[in-house]
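Got a structure here, written out as structure tokens. Questions coming.
The complex appears here without one of its protein chains, the remainder shown in place.
Think of it as A, B, C, D and E in the order they're written, each chain with its own count starting at 1.
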């Protein structure tokens, strides 16, 4: 049995993430999804709590019967990046391969003997910043996240929260 | 859909925990299993890392097709117990009911408006301390944990670790 | 008896704060003044220590016989905003109403069942940034803070400190 | 104007503390009461939150018109005792004299040039441990705390909390 | 015997630092070199770990037989600057004089009774930012650091790291 690992902040979980997850699950049996910056929420960079991010990822995975192949693990920020890899190893079930496009993440994991593969994605133009901007501007953002995630983001009234956070941080 | 929550340190996950999980899943649709003291490991009280505890719980759940009804969420210790409940709320998907026999946990969650139910268990005599002692004394401990968990504890050579930790702490 | 609560960083305490305090004390018996970011000082955003901020608020309150109606409570920063409200509840005597113009603070407290009222102020154009700039530019800032606070800021030689901090941070 | 400072955990605030406060206020104009271990609550050593301790001290002070002569300041624990004195200096309004019977506190403050005086008390036999034991044993504890504090401890149902904490910690 | 102290982040240690060290060692017997922000690494501001910075400083000192006159001490960041000076005192062997050009560091140490002297440097135009930029731009940076430090920076493949960090942070 083989296990891969990806790291993200998932603010929110979008179709770029979702497609990468599905693609990786074609070449590995199980996948660990590390929810980074788990101790940060209600800020512009990190509007959603760790629990909300677990929920939005789980719903999208369950809709495609992928939930039982995944582990969703929260890891808080650590300033020191070399310590961060050992923290991830300590918080996650064992894994062999990290999938990432981030050159620093690649260096750090290779530095502690973990195999790193490129995370091929056809949607690299999508990111959390863009989605949050579309929400604020009243543009169509729902097509950029999996349908169950979009529904959940409505349920928790995410638009009002993002507006309140933005207004607050602009004042400071 | 309803969701319950239990909290434990699961050092290790044993049949008392496992029976409680199965019992609760008869009256609630989904269950959040909070792995507490997640930032502590390789000590007498907490020999296993958060990742190892996720693995030992998952294997036992998967063996009985319960994994997809559960969320396993790690939460680090917080000194201030009133802050701890809000930390759990922030790290977990939404839940309605906490199952516990611990009077303080009951007070704390009721204090923030969460429903609390008694966790009926027929194996209240089992706990992590007893299992770790049996391991050290060469007694039969495997019957006290689910079979997949016992197998995993052998795989990670847990007996050698517990011996090393005990020897170290006795010296200090 | 009723109790309100306001949150600020008070860098420094100015007449906008002071008028709000006096206005709120007309409709509530007692007021908790939370000094936020209490663990930060000697930086551009937070030049004064928690102790200095307690002192500058107390002197202004005592000058108008309001000190005995107030609690001045320091609360350190917490990254996670949902945990922050429970931290405030834990550090403060009981209160019923939070007064704020900040939409995020409003959402967070309403989310945990606390009543929130708008903080009417006729001096919303005054803030800490503006006062610190006036100090650096040699402009008249003293009329923007209560007289006892201005006197205290001279006593602790605050101008020299703000200049030193500014010079340091510009270099980095 | 002169200012003294005392440090305690006040779990709970009792007549030994209260007499010391009154005695010190005869020789100094104002007194800073530092509530230590402010980030700890709902444990056997520290059952009450910082906010509850502020409330129980304030009520006792107000009953004797002493509130306006005092500052109640919360300070969290710091492992390193030499750093702890500078933390107290940073969180408190300026003071000249520390009153303590604790030889280590004496050494630490004298080490940073603060004057230290002995805290004469006629009630040195009273302490928090004893009061909490009396509560658990159903003995008369109310005469050991100021009357307004006793009333407050009933209001917040402190006996039930101390029982729940004790039961929990005995199990662990 | 007299002892001085300097504080820096040394990202990397350069000839401006090195000349200052040599100059100070002409008027004091021993020198403490405090490596600040020791808990930060692999970021644009702080690419090197504390251990790597100890190594690059040591090699330069040993090449000039200065190592035995120096103590290299790591100190992690503290938000509160008044607490920071006491942390430095606690982590370092005793010292009498701080050498600095930073007006805030001067104020802070003088505030706790430490003598502060100006750190005369003929190379004030050199700083870590400039060196890291030259590395990224393929310009000649090696003449700006002591020769043994340059050699060490090659050994640990520092250019690849700085590129990876820069690429990562630009994306975020």
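Criterion: a contact is a pair of C-beta atoms (placed from the backbone, for glycine too) under 8 Å apart; a residue touches a chain by one contact, two chains touch by 3 or more.
All values derive from a computational prediction rather than experimental measurement.
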Visible chains that the absent chain touches, using the contact criterion stated earlier: A, B, D, E
Given B:22, B:94 or B:163, the one touching the chain that is not displayed: B:163
Option from E:58, E:82 or E:149 whose C-beta touches the chain left out: E:58
Residue of A:11, A:40, A:85 or A:100 touching the missing chain in the full complex: A:85
Absent-chain interface as seen on chain B, which is shown: 39-43, 49, 160-161, 163-165, 167-168, 171
On chain E, residues whose C-beta touches the chain left out of the figure: 38, 41, 49-52, 54-55, 58, 62, 67-68, 71-74, 76, 89-94
Contact set of chain D toward the excluded chain (per top definition): 79-82, 102-108
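By our rule, only the chains that are shown with their structure count from here on.
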Option in D-E, A-C or C-D whose residue-number contact pairs overlap A-E by over half: A-C
Euclidean distance of C-alpha centroids - chain B vs chain C, Å: 43
Per-residue overlap in chain C, given as positions that touch at least 2 other chains: 41, 49, 80, 82, 89-90
Pairs of chains, among all present, that meet the touch criterion: A-B, A-C, A-E, B-C, B-D, C-D, C-E, D-E
